[in-house]
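All protein chains of the complex are present and in place, except for one that has been dropped.
Now for chain A:
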Amino acid sequence: MNRVGLQYLAGDLSGGNARCIAMLQAFQEAIRDYSTPPEKTLTRDLTSKIGGFVSFLIECRPLSMSMGNAIRFLKSRIARLPLTLSESEAKTTLCSDIDRFINEKIVLADKVILRHAATKIRDGDVLLTYGSSCVVEMILLYAHELGKQFRVVVVDSHPMLEGQKLLRRLVVKGLSCTYTQLNAISYVMHKVTRVFLGASSIFSNGTVYSTVGTASVAMVAHAFRVPVLVCCEAYKFHERVQLDSICFNELGDPDAISKVPGRVDVNYLDNLTDKQKENLELLNLKYDATPSDYISVIVTDYGMIPPTSVPVIVRGYRKEYLLI
């Protein structure tokens, strides 16, 4: 658990799916090592222990939506354990439930998304993606394996520069890529035929909550009438409705945006007096919200749905997964 928390803190582990899987596997270990203290029931004590772990993780880095959903699933499974089970049986049941969750909701869901999204890639396409989403990377590599001929434009932004990781993995596999920064997006967009984006979560009104900068990409694509495909597993859907990016967000390290990596001469903000610094606020937001009008289709493991159908999935199928 400590290891996972430190990984979050250091930023080694990023991306909704990776963080969620790491957290669930850490929970599995914790459950296996757990033993009920005398005079306490398994369900209540384990739930409070899990709560303790979650607070620790939140200290390291605020939870993503997918992690929140996974924790809710775990707590409901614990609460639903029949009281007649012995401790070891309960522990094995929980561990296998977690395994099933990871397998069905993430691994298999990704496979289904790959198949659907690959049908939308044609020969001669120019595909644009922003930042580094594991699902989009899988889609691009899968389409490449199928033999489709297409080019990729990877758009990136400071300070995280996540696109470079994606770029490296694509170039190594032999895809022809172009790399550019977010400020050049309207220059590049007229050549693009499809935009593929990942999402951290999708809200009930169809708003896509994703890495900061995604909304700009989607809006520019919409202005150029390029279809925007958001690829997201269904377990990341959330009942919440968010109208803008500010009301719920995560702050990153403010110093990261006052410096440009590799350019020590860009140090205009270094020698400010404390009095001057009072006037300055460095805002490093991690997420932003893209309104549903700019999204053409959401590709999930339930198929390709329009953004207006997200509440249908949330309403109809969230109960199903809570009852796995």
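Following the convention adopted for this analysis, a residue touches a chain if its C-beta (ideal position, glycine included) is under 8 Å from a C-beta of that chain, and two chains touch if they have at least 3 such contacts; residues count from 1.
Just so it is clear, contacts and distances are computed from a predicted model.
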Chain left out of the displayed complex - its UniProt protein name, from "Translation initiation factor eIF2B subunit alpha", "Gamma-tubulin complex component", "Small ribosomal subunit protein mS31" or "GPI-anchor transamidase": "Translation initiation factor eIF2B subunit alpha"
Residue among A:44, A:100 or A:191 that touches the chain left out of view: A:191
Interface with the unshown chain - residue positions in chain A: 118-120, 122-124, 146-148, 190-191, 193-194, 227, 229, 296-297, 302-306, 308-309, 312-313, 316-317
